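Sharing a structure here in structure tokens format.
In this view, the complex is presented without one of its protein chains, the others remaining in place.
First chain written, first letter: the chains are A, B and C, and each begins at residue 1.
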Amino acid sequence: MKISLGCELGYRVGGRAVLILNVQPAATPRQRVLSETLAVTPETVRTESWTAADTGNRYLRLHVGEPAELLVRHEATVELTPHLADPAEVTELPPAELPPEALPHLWPSRFCESDRLSRLAHREFGDVPPGHGRVTTICNWVNDRITYLPGASTPTTTATETLLAGAGVCRDFAHLSVALCRALGIPARFVSAHAPGLVPPDFHAVFEAFLGGRWWLFDATRQAPLDALVRIGLGRDAAEAAFAEIHGEATPSRMTVRAEVIEGLDVARDIRTTRAVAGAAEAP
Amino acid sequence: MKISLGCELGYRVGGRAVLILNVQPAATPRQRVLSETLAVTPETVRTESWTAADTGNRYLRLHVGEPAELLVRHEATVELTPHLADPAEVTELPPAELPPEALPHLWPSRFCESDRLSRLAHREFGDVPPGHGRVTTICNWVNDRITYLPGASTPTTTATETLLAGAGVCRDFAHLSVALCRALGIPARFVSAHAPGLVPPDFHAVFEAFLGGRWWLFDATRQAPLDALVRIGLGRDAAEAAFAEIHGEATPSRMTVRAEVIEGLDVARDIRTTRAVAGAAEAP
Amino acid sequence: MKISLGCELGYRVGGRAVLILNVQPAATPRQRVLSETLAVTPETVRTESWTAADTGNRYLRLHVGEPAELLVRHEATVELTPHLADPAEVTELPPAELPPEALPHLWPSRFCESDRLSRLAHREFGDVPPGHGRVTTICNWVNDRITYLPGASTPTTTATETLLAGAGVCRDFAHLSVALCRALGIPARFVSAHAPGLVPPDFHAVFEAFLGGRWWLFDATRQAPLDALVRIGLGRDAAEAAFAEIHGEATPSRMTVRAEVIEGLDVARDIRTTRAVAGAAEAP
Partner (left out) sequence: MKISLGCELGYRVGGRAVLILNVQPAATPRQRVLSETLAVTPETVRTESWTAADTGNRYLRLHVGEPAELLVRHEATVELTPHLADPAEVTELPPAELPPEALPHLWPSRFCESDRLSRLAHREFGDVPPGHGRVTTICNWVNDRITYLPGASTPTTTATETLLAGAGVCRDFAHLSVALCRALGIPARFVSAHAPGLVPPDFHAVFEAFLGGRWWLFDATRQAPLDALVRIGLGRDAAEAAFAEIHGEATPSRMTVRAEVIEGLDVARDIRTTRAVAGAAEAP
């Protein structure tokens, strides 16, 4: 499947400022970046870029030295070849068998306080048969209890706060799901993404659970087809996968995001929710 | 029904200290104190007592002037004539019809943060038919989700913390139930009590909801027959109905509590959970 | 001193709604309401009013039966004769000497979690000489640490959250001050008020501490002269002294508030911050 995507981010910069952006899609064997352009104005802005070794997140650091209307335009075409499987055959691994690199994703993190939800998670999901279906059960449970409501949460809202509030946005759905997975002993992590079909168009947040030796994608908001998601950032939670970090006098002034399936659209629709999907993290 | 009850509270006092106790049963038309003795040693301890106008709580202030082994012994016989009714006939009043004195019991309080649970309460209980049965549904919901576990909570644990933790003691069951009632527009308040039959014997905490013009008793722990409860303190939550407040150098050294039905035991057993019970608050 | 004050509150009501307002000044020997008008439109709105026995708060319940633009206009002239004293002569009472009616104001409440601030309060203020000056020290401490910033808090923000956030509005300044007083054993409570001179004009929130047998006014925001404050509501915290509670489909559409000293202005200015002020709560 091919996705055409892009974003335009504007910032009003009042003096010196440093911005660290993570908006470019990760480049992996299952997520090939076919073409890409990045334009930053004004031209006096110095840029640096790097890819984080542990996550594959691609960072762009912008150094603005004087008052300016900063504009970042990114466009790319990406080819996805997700790994698909029958959910019934995707099993959970006990702590004894989890590979070392998956274990840190059992730990609680800033916005996913799994250590406070152990009893609740076991009460609600302890009797659900382990496997891909149990994580889907968690997604359904979250979807039943949390109203999608822009403005209901803030940048410091955590999973437990979302559970109490009963409302949130994609980021909050992902945090609560991740926290519940970890509380059950299922490694889970946060993914920021481009999601074709999102209404209104925006960046999206979903999550991955580690099952049967792979990371599988889940979206408790049910707003986007999993096999068409383009991974941007990966982290323990949103604290580690922000689109933009601002240091200094800069404030967002505009943002537009777009993503369209330009090849393979029918596939995306057909398999929605019926297959287990492992995305960009996987080797082919 | 007649109840014989008592408690013995010991404190190790290191110097000057003031203790404010609320362990004596309230005296109301439906809860008559037939006989009562109170003994405080050493005799040098000065005592004051008063009854709070708004709650009927009976307070005892003890002034200890020097290091001592303080011992307070209280014994009483109480006659209860609770008002009983068919739960199906006990209705809710809308905010438009609640009497002024019930309205403050809709407000959130220290340990019952109903203002944070509005969406959750309406999602879980919004479709349950209003009335006594809806509060029973809340009790059942709390009982299903909270494990009775001494040590699981602390003196600062709140209703939302209990909901997340999934465990607590009688005080926590009452707080969470009260918070959910208030979030639905049902006035609710906290009651500390002697409860015959409690294993092990201890003070108990239950709550009251205001329905159809009266305050009705509920116990989400299901540990004691409602018609045999002897009210001690009344308050918005445990912050306002503590058995003992200590100012100065005193630490608890012993506590025994007892309560037995000495007349009318069969009644207590028979009506358990089948009738709505309005206790000490009510005029006959 | 005479104060002319008023407010105009508008609500867009979509269907049936009940509003409970507490915007009228309390009537006490030290705060005489010389004249007052209250107008509610449309005329089909049914109104009830009462005064709470424990606080003197004056409530107005409005029953709206159909979609409407509800408008409430209140105007009054109030005469204040506050009790003034030399702060140096206003002392603290130990728990042993506090009158029973002051003791409940030592308890933690929804927005003033004094039970979580005991150690911090004693570390910061334990060595400050007791009395009116210690509460002023608390006000100064709060004023140094909290930035007055509209929008920094929400209706559920508590004293500990304000302390961490370092910003808030008048209500938050009052909550944090109240919590610190209680943590030190000084009874304290929340007061909503009309405050002449507030820029921009608005309702105000201050607090009272119980010292030497009286309730004394304090304002950690330093925005208004204490002797010109007109008390509206009294409560443990803002949960108990809200200007408006809405049940049903009503949303605020407009609000204007005004208060001017029309007689005795010079007095107000001269004594600002130099005298201890006991306001509406006191008998002359």
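Note that in this section a contact is a pair of C-beta atoms (placed from the backbone, for glycine too) under 8 Å apart; a residue touches a chain by one contact, two chains touch by 3 or more.
Note that the structure is predicted; figures quoted are calculated from it, not measured.
All shown chains touched by the missing chain in the whole complex, by label: A, C.
Touch with the chain omitted from the figure is made, among C:T47, C:T91 or C:T147, by C:T147.
In the complete complex, the residue from C:V128, C:A167 or C:I262 that touches the missing chain is C:A167. For the chain left out of this panel, the touching residue among A:R110, A:R145 or A:R222 is A:R110. For chain C, the residues touching the chain absent from view are 116-117, 119-120, 123, 145, 147, 160, 163-167.
Listed for chain A, the residues touching the missing chain in the whole complex are 18, 20, 50, 52, 54, 59, 61, 63, 94-96, 100, 103-104, 106-110, 113, 115-116, 155-156, 185, 239-240, 245, 247-248.
Basically, only the chains that are shown with their structure count from here on.
Put simply, the C-alpha centre of chain A and that of chain B have 47 angstrom between them.
Chain A and chain C have Cα centroids lying 45 Å from one another. Residue positions of chain A with contacts to 2 or more other chains are absent.
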